[in-house]
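Have a look at the structure that comes next, please.
Every protein chain but one is kept in place in this view of the complex.
And now, subunit A:
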């Protein structure tokens, strides 16, 4: 049975990941509706949840058109890459004690690696479309993601230093008493910002930037291939939220003042849900910076912050060791 556990879990995650992303499209629109003084989808089914099915049917039945001027193979490959990479990222997420597909001692690096792979999807999609707007979108994403990857990795070093391990289970267990969101506040801030940039959602949706580049890198995509991009984006959103919870908000642990009397999986999913809501709120509230402003924010503000964070964390750890 225990050998079968990861397989069952993997299938469950695969299915619930896709379903979750689909529901998230509905949930996001409803939530935006609440904040924006309007309804959002509310016609099909209770609270409009049937909209998810309707959207899926529509996307499935759309003509699967590949532009004759595009690079066919790459054009088809690009949207699958993001979904696969994001799905793989879920392999190392510890949902509850023992409830994860694989506990590797480089879990964190694996996660970072998988999110990096997702860049290729956007980049190749933009290039293969042979469309100027898509090209500009691809260019922006290349620059944006490559630079934000640096801070994303570095911002987690504080957590790693405090835990002494790259394993996500170890990281969660290290937070039994104090969550890293208190001790690693700078790391959290940088990681959240880099996380939004990685999942290219507003305000960092520059590769897409509908007001500037119509639809950016996926201008030429429609039907299921477009749906794959959207799926990838929502999976990315969920993955980043899971990671924020895992790395900074104690993973499956309940809040200190409440304790662990509720099931760990509840705490994990509840906290992830809150983070997702926060991302949706961000999307509703903030304007989009210009591409060069985003870059200079990254290199001039975020990079120094992460470096300072690493220094402070290191110094503090050494100091504590010295005292002990």
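To be clear about the criterion, a residue touches a chain if its C-beta (ideal position, glycine included) is under 8 Å from a C-beta of that chain, and two chains touch if they have at least 3 such contacts; residues count from 1.
Going forward, contacts and distances are computed from a predicted model.
Only one chain is not pictured, and the protein name UniProt records for it, out of "Multiple sugar transport system permease protein", "Cytochrome c oxidase subunit 3", "ABC transporter ATP-binding protein" or "NADH-quinone oxidoreductase subunit C/D", is "NADH-quinone oxidoreductase subunit C/D". Residue in contact with the omitted chain (choice from A:42, A:165 or A:214): A:214. Contact with the chain not shown here comes from a single listed residue; of A:7, A:60 or A:286, that residue is A:286.
Shown as candidates are A:3, A:37 or A:321; the residue that touches the absent chain is A:37. Among A:24, A:78 or A:136, only A:136 touches the chain that is left out of the view. For subunit A, the list of residues touching the undisplayed chain reads 32, 35-38, 132-133, 136, 139-140, 202-203, 209-214, 283-293.
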